[in-house]
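The complex is shown incomplete by one protein chain, all other protein chains being positioned as in the whole.
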Amino acid sequence: MRALGLALRFLWIGVAGQMQYRANFVAQLARSLVGLALGLAGLGVVLSNTPVLAGWRARDLLALLGVYTLVGGVIGLFVRPSMQALMRDVHLGRLDFALVLPEDAQLVASVGRVNAWSLFDVALGLGMIGYSALATGHMGILQVLTLVVTLLAGLAVVYSFWLALACSSFWLLKVENVLLVFDDLYEAARWPLSIYPGWLRWALTLLVPVALAVTFPAQTLRGQLGWWQVTGAVAAASVSLWLSRRLWLAGLRRYSGASS
Amino acid sequence: MIALAGVYLAQLRVHLASQLQYRAALLLYQLSAVVEPVVSLAVWSAVASARGGEVRGYAARDFAAYFVVVMVVNHLTRTWTMNEFDSRIAEGTLSLSLLLPAHPIHNDVSDNLASKLITAPVVWALAGVLSVGFGAVFDLSARRVALFALAALLAFVLRFALEWMVALLAFWTTRSSAFNGLYLTALLFLSGQFAPLGVVPVPLREVADLLPFRWMISFPADVLLGRGGVSWALRGLGAQCLWLAVVVMLLAVVWRLGLRRYTAVGS
Partner (left out) sequence: MDATAITTRGLSRSFRFTVREPGLGAALRSLLRPTTHEVRAVEAVSFEIGAGEIMGLLGQNGAGKTTLVKMLAGLLHPSSGEVRALGHVPWRREKGFLRRIALVMGQRYRLDWHLPAAESFEMYRAIYRVPRQECRRTLSDLCDLLDLGEVVLKPVRMLSLGERMKCELATALLHTPDLLFLDEPTIGLDVEMQARIRGFLLEYNRRRGATVILTSHYMADVEALCERVLLLDRGRVLYDGDLGALSRRLGTHKTVRVEVAGPAPELGRYGEVVERTATGARLRVPRESVPEVTARLLSEHIVSDLTVEDVPLEEVVRLAFASGVSA
């Protein structure tokens, strides 16, 4: 709760800061809309050739695109700016301000930087998910619940992944480039996982966990996610949060020189 | 002409040296070159299997061959001045390069060539791996390869000139990245990058026919894969030359107008 409060406060700071730049507003909105157009055009071209892609109907694919946009938006909102700043601060040895605050340092480092414009993507993603849910017709409370749970689990996994990468900069130089790999592979998540060859499916599940973050939640909208899968997602989220926490603490110990 | 060649040689050497410093990063960047065609390939293979193995004359292995070649062409013709031009204006490095006695475009060309020299072997090797992995079959002849080389060269020059012109938009707006995004999206669908133009909806194809984009990416691929005969390929080369003439003329005008604006604003 405390974490959410702090995140919202940082978010507000970010939004208030950017609201002074009206020209940015238009440009950034245009950017998000172009991204949306790109996604929809892709769907359009594919659906003009077949009504069903690997078992996914039009509205399923739209939901998938929605989750893709939403998760990408949340990453852009908090995760990417904060983690990039974290890596920079670690390299330049100026994590100090985050460490002298009487607040969990991981929390401050994780939500401290915000790119407010990604809220457009969050809104567009939510809109697409909502539209597709309405098109599906009646959605039970249970289905909504699984959607929320799998979304949160997916976000937790992706966040842990970024945190782990960022933390590796406590030991290694030049990890920024590895983050580009994430962006490249994330592109693949806008389509159903099942269309990819086996090795890529594994890479997208284990190496870079975009499958869990995007495909799983979208599948709940098709009503094709069993209980064991939801449980698995929650378990994966818990494990990865725990692991990245350990890595963060180890990194801090190294930063303050307790381990060397 | 000889003087210009000297300039290129010198610039090429500098760019090669500086890019070799970052070779690891440079190779990592090539990953996006692979992901994109693999995604397209997977999507269209799925479409093909949903339609019983074929989409308007393209079977899964045809898609494989097409996207592998598109990947190679896209790598050869890719430019990145667009992403840098606004910061060149903002940080004043453009003013510095304007003081040099050679047009700034030459520096960008040699920077581009240097990067291609380093990364081409990697991308070609990756293309080989993908071809084997996805069962792409090529039926090549010396004539086709020669036509392809010519088409790819013209595609590079055309795309370079066009995208350099798009980059110049930064003279008029400080938010050029939004326009660049729009351009790249249009390019994705109208150049045959996302899907062969043969399988896109008819209205989209008609728009693509009116624009230069398809001559920058899908045309050389189609030439190599033998879609359309030799006479079609020759007509295509003609279209490339025509577009090149138009774009270069436009570029000259836009550059002059942009410079006038830049120096009038006076930063």
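Should a chain be cited, it is by its letter among A and B, assigned in written order, with residues numbered from 1 in that chain.
In this section, contacts are C-beta pairs under 8 Å (C-beta built on N, C-alpha and C of every residue); 3 or more make two chains touch, one makes a residue touch a chain.
None of the values given here were measured: they were computed from a predicted structure.
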Give me the visible chains that the unshown chain touches, in label order. A
Quick one: say which of A:1, A:100 or A:173 touches the chain that got left out. A:100
Missing-chain contact, candidates A:3, A:16, A:40 or A:239, resolves to A:16
Which residues does chain A use to touch the chain missing from this display? 5-6, 9-10, 13, 16-18, 20, 94, 96-97, 99-103, 105, 108, 253, 256-258, 260
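Here is the rule we use: only the chains that are shown with their structure count from here on.
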Between chain A and chain B, what is the gap in Å from one C-alpha centre to the other? 30
So in the complex, the part of chain A that touches chain B is made up of which residues? 23-24, 26-28, 30-31, 34-35, 37-38, 41-42, 44-46, 48-50, 52-54, 174, 177-178, 180-181, 183-185, 187-188, 191, 195-197, 200
What residues on chain B touch chain A, complex-wise? 24-25, 28-29, 31-32, 35-36, 38-39, 42-43, 45-47, 50-51, 55-56, 133-134, 174-175, 177-178, 181-182, 185, 188-189, 194-195, 199-201, 204
